[in-house]
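For this depiction, one protein chain was excluded, whereas all remaining protein chains were kept in their positions.
On to chain A.
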Amino acid sequence: MNELPQQLVNGLLLGSMYGLVAIGYTMVYGIVQLINFAHGEIFMTGAFGALTVYVYILPDGTSMWVALPLMLIGAVIVSVLVAVGAERFAYRPLRTAPRLAPLITAIGLSLALQQAVWAWYPEAKSARTFPQIPGGPFHIGSVTIQTGDIFLLAAAPISMAVLAYFVMKTRTGRGMQATAQDPDTAKLMGVNTDRIIVVAFALGAAFAAVGGVAYGLKYGQIDFRMGFILGLKAFTAAVLGGIGNIYGAMIGGVVLGIAETLATAYISDIPGMDKFGSQTWADVWAFVLLILVLLFRPQGLLGERVADRA
């Protein structure tokens, strides 16, 4: 049996999830040059928001087809509220502070959100099970796709299309582009930059929430630490794709996901490399790829070369 198509699909799925989260990193960075390290936790709170809707709000035994849209809405509401709250109370007061202050704030906020969920969400001290879409796996040739993955396969491209339309065609979207290029001039031209920044945080959070629901459906469990590693990977994906570029975030995510999967599956088959295969080394190979890309394209795969504004 040829397992390559299956491994590519595995990587594509993992990468799509990285991509959904990476969009938030890249949008916020593009506009305020802040690496929002709490973004992984916004992803996590979104997943818990969806779980709350399913477990505590909807009556028992609600069909997943009815529940899923409502869970998505719940996830987006929670993530957006957390992100907008973080922007308003943690980042905005520090907007003119030296660059390192909001960065440290972000790390602190990340820990605080993790611990808050751990302490106050019912039974969140160990992993909680997430509802699953019923139905068996689908087989396309030699490739098996789980029902939970269908959501991710559909959500990632739809989200990207919506985002592209929003940024290119709407007034707020063009305001975002203007703010990203030059916040001071944009302000002079009548763009409400404060509002634009809030919108960037909210949009990023909404995509993270979709990613959070996808994570729950795919792995069947969520826990308070799920955002930390995934956040780091998504940040890596954003840098790989070119931070500041929304398409780059998705491309970077997919490249990273596929690289990790293929490294896990195939490196150990190369003669003499059996010690460097396996999943524990996959992250190493993913970062080797990142370094190689950055050596030849410092701006990332799709990034534009911009003057350093520091």
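Simple rule for what comes next: a contact is a pair of C-beta atoms (placed from the backbone, for glycine too) under 8 Å apart; a residue touches a chain by one contact, two chains touch by 3 or more; residues count from 1.
Here is the rule we go by: contacts and distances are computed from a predicted model.
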Complex member absent from the view - protein name from UniProt, among "Cysteine rich repeat-containing protein", "Branched chain amino acid ABC transporter substrate-binding protein", "DNA 3'-5' helicase" or "STAS domain-containing protein": "Branched chain amino acid ABC transporter substrate-binding protein"
Omitted-chain contact residue, chosen from A:V66, A:I229, A:I270 or A:L292: A:I229
Of A:L13, A:V191, A:V210 or A:I243, the one touching the omitted chain in the full complex: A:L13
Touch with the omitted chain, as defined above, among A:Q33, A:T62 or A:Q132: A:Q132
Option touching the unshown chain, where A:T52, A:S110, A:Q146 or A:N245 are the choices: A:Q146
Residue ranges of chain A at the interface with the undisplayed chain: 1, 3, 6-7, 10-11, 13-14, 93-94, 96-98, 101, 118, 125-127, 129, 132, 137, 144, 146, 215, 219-221, 223, 225-226, 229, 260-262, 264-265, 278-280, 282-283
